[in-house]
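For this depiction, one protein chain was excluded, whereas all remaining protein chains were kept in their positions.
Order as written gives the chain letters A, B, C, D and E; numbering starts at 1 within each chain.
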Amino acid sequence: MASIWEYANPKKFIQTTDRLLPWLSVLSAITLVIGLIWGFFFTPDDFRQGSTVKIIYLHVPSALMAINAWLMMLVASLIWIVRRHHVSALAARAAAPVGAVMTVIALATGAIWGQPMWGTWWAWDPRLTSFLILFLFYLGYMALWAAIENDDTAADLTSVLCLVGSVFALLSRYAVNFWNQGLHQGASLSLDKEKNVADVFYHPLLFCIAGFVLLFVALVFLRTQTEIRARRMRALLARERLG
Amino acid sequence: MMPDLGKYADAVLSSYAVSIVLILALVAFSVMRARKVRAQLDEVERRSRKNG
Amino acid sequence: MRALLIRDIRLAVRAGGGFGLGLAFFLIVVVLVPFGVGPDSGLLARIAPGILWLGALLSCLLSLDRIFALDWEDGSLDLLATAPLPMEALVSVKALAHWLTTGVPLVLASPLFALLLSLPPEGYLPLLVSLALGTPALSVIGTFGAALTVGLKRGGLLLSLLVLPLYVPTLIFGAEVARRGAEGLETAVPLAMLAGITFGAIALLPFASAAVLRVNLR
Amino acid sequence: MRALLIRDIRLAVRAGGGFGLGLAFFLIVVVLVPFGVGPDSGLLARIAPGILWLGALLSCLLSLDRIFALDWEDGSLDLLATAPLPMEALVSVKALAHWLTTGVPLVLASPLFALLLSLPPEGYLPLLVSLALGTPALSVIGTFGAALTVGLKRGGLLLSLLVLPLYVPTLIFGAEVARRGAEGLETAVPLAMLAGITFGAIALLPFASAAVLRVNLR
Amino acid sequence: MELNVTGLSVARGGIPVLEGLDFTLPSGQALILRGPNGVGKTTVLRTIAGLQPPLEGHVGLEPEAMAYAGHADGIKSTLTVRENLTFWADIFGTSGIANALDAFDLAALADRMAGALSAGQKRRLGLARMVVTGRPVWVLDEPTVSLDASAVGLFAQAVRNHLTGGGMALMATHIDLGLDEARVLDVAPYRAKAPAHDDFDGSFL
Partner (left out) sequence: MELNVTGLSVARGGIPVLEGLDFTLPSGQALILRGPNGVGKTTVLRTIAGLQPPLEGHVGLEPEAMAYAGHADGIKSTLTVRENLTFWADIFGTSGIANALDAFDLAALADRMAGALSAGQKRRLGLARMVVTGRPVWVLDEPTVSLDASAVGLFAQAVRNHLTGGGMALMATHIDLGLDEARVLDVAPYRAKAPAHDDFDGSFL
């Protein structure tokens, strides 16, 4: 087995992902459909929250992916800074919009959920708030990518922003917690304490989470390919100028 | 077949609608851009192979 | 004139998305307010209309210096001054471009931000109307300020200083409309005043701006 | 380094009074708030600490793009980069100069503005302390943002978009201190946090800023 | 049509720099202003182009007849060369930038961002703008700065075409423009004398 850094070569990366992509997309589609249909049609209502629990099948996975996408960008940025593999920088760039959309979904579903549960669309609950902040970080990150034309410069700057941003995102999380004690559920997927979501809700939820993860990976592969091609195209066009 | 969602029907349905629309939009956009860039790149490749 | 308009909008968009940024700034101001004054949604609801108007005003303010400064620095303004289009047309087009790239997005996005500040439902329409009616005034007045401070290196701060007082009437009536609407009161009077201010500004200020600009260019 | 500091301050003062303007902007924001949210002084008193902190933050924000943009445009930054002083020193001096020309005046003037928003008497000291402790962080973080956006023509808006989220923790704890103080509550914890953030930022961020600046200059 | 400048005195920053400048520039001719640094060439050109008021005397033609190109030549670095030129063509209501482009052979660079041009290429773009203005009088301040020999040739050719088309050209420079037929006027003799000390006629000098 050769080192994984081989896949940092654009050509190799595109070849490999080209082979993987079909399977990934089909798989993610299937799991998503199963999870959502199961969750939507074949789960009982919660005694307290009524039918709104069904929202959890979109809300939690998207929320998780919103966070994980940022983590993935963080790792990719580190790789770029340390090993200067263009692919990882481009992967970070490709992941950002996906993460942003996930954040929006978590926010939207949450807001819709809040209406019946808390009687309000939006409350400055710590978790909600920190998600809003996360969304702002996504916005800034993408804006910076968009604003700089030299690709390597953009990669360097955005990765530093990603590092610093992560630190401040954590800070904000604590700050927000300190600032306002919220009404939001605590994390129940955490392994340390026994889960507070009954299995009937739990199993389809796992499917949905798996589906979202697969979807994320597939999208990132696809979009990274696109970024690579776009960049090669820019290079070729530039080359034509030398003629 | 359609489960009875009780008084929360609109909440549940709208959240499903919103999420699915967003996801589909993201996927559609990514795929379309992928197609476009691929085509453009092939075009450029041909050109630049033709003349040096 | 159309050429100028198109070029200005194009420049705004090219320069790292002129559109999006104004919005983002608005969003961020709105988000920061609760951090400042605390999460109590009742309190937020009460100050929501005012804060939203302030946010719109500030994010409009932040993009004012773009209106002339860039053209001044690279000499375009000198050339435009000798070009065959009246100074009044020039400043009007500039103001229009600014409104299209800043004001309109703000208006369209405001309901979303109102949500964050838990504005009562009956407040949305008045808010939208007042912003739609008020932002053109902000752009026109801002253009006047920009014309005043053209040529002062990084006049940005001075600019905001000169403009903000001029914004006061617009802000008062605009926020009044929004606030009364949120409390379900009668809004006809402030609305009329707001409309008056806007149309007055659009009708008269361009002449002032043009005059000032002429002075600044020689 | 002293030379750079002196020159930056001198430039700030010459360029239409860097000092005054930040203050004036602060003042105007504070003045506009009552127009926005209405004159009820009970309400104002409640939101005063938050608004004061926001005003300080915004008027600090507005002067961020001066930090590097001017030196970039006229090529000084290139020359400073090859000059015999480490990039870290450069950015630190820049941040210091910015704080001296913006932060310090804000702190000193804040009690005056607190008066306008009828802040309860016991709130003054905490407000002063929190601002004095918090504004350096604002300058340092802002310098990082400025280094990120150097060379982007009129990066101003993008700059604020990038910086504001970074300001959130500082704002929360700062405003918390001020608010609690105004309500006569215990302020030790948030104060400690604020101090932590400030010193952390001062200690670490200059390296990030220097790295980013190096990238932007090549 | 000709440009009559009579008794022109110009000031810069409130200080008179040149006095009593007289010359006429008939159509189809070019005039080159020369003089040491800081004597006031740029000021004269800006005054004639109507960018600042004269202290005394007057300029024969309206600013509407002039096209001015100075040290900063109004180029947007985020627009392509073509977009830049097209914009000015639209503003001045002239049609077609094609001949402007190949007059300074910018055709190859037409779709390049103006920010991505070298010093000389930028300069050529700035000069190409003169062609699209379609104005009879070109007022050029140090037009050939950082142009190479061949580009200077292009410039001279462009000016000649403009002159044969009945245009006029007024230029300030320190270096050779390749326009040997052009008349040269040294402005040094017109240096403003320090005004007499005792005339307190409101002008505070």
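Criterion: a residue touches a chain if its C-beta (ideal position, glycine included) is under 8 Å from a C-beta of that chain, and two chains touch if they have at least 3 such contacts.
Please read these numbers as outputs of a predicted model, since none were measured by experiment.
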Worksheet entry | Contact partner of the left-out chain, one of E:A69, E:A114, E:A128 or E:A151 | E:A151
Practice prompt. May I ask which residue of E:T42, E:T86 or E:T133 touches the chain that does not appear here?
Written response: E:T42
Practice prompt. Using the touch rule from the top, list residues of chain E that touch the missing partner.
Written response: 13, 35-38, 42, 71, 116-121, 124, 142, 145-151, 174-175
Discussion item. List every residue of chain A that touches the chain not included in the displayed model.
Written reply: 8-11, 84-87, 150-152, 228, 231-232, 234-236, 238-243
Worksheet item: Can you name the residues of chain D that touch the chain not displayed here?
Response: 2-4, 7, 10-11, 14-15, 71, 73-76, 78-85, 217-218
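Just so we're on the same page, only the chains that are shown with their structure count from here on.
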Worksheet item: Any chains in contact with both chain B and chain C?
Response: A
Discussion item. Between chain A and chain B, how many steps is the shortest route if every step has to go to a touching chain?
Written reply: 1
Response to the item:
So the chain most remote from chain D by C-alpha centre is E
Response to the item:
Taking each chain's centre as the mean of its CA atoms, chain D sits from chain E at a distance in Å of 45
Worksheet item: Approximately how many whole Å separate the CA-defined centres of chain A and chain E?
Response: 57
Item to complete: Could you give the separation in Å between the centres of chain B and chain D, each centre being the mean of its C-alpha atoms?
Response: 42
Fill in: Where chain A touches two or more other chains at once, by residue number
133, 136, 139-140, 143, 147, 179
Worksheet entry | Two or more partner chains touched - positions in chain C | 15-16, 21, 24, 28, 35, 38, 70
Item to complete: All pairs of touching chains, please: list them by chain label.
Response: A-B, A-C, A-D, C-D, C-E
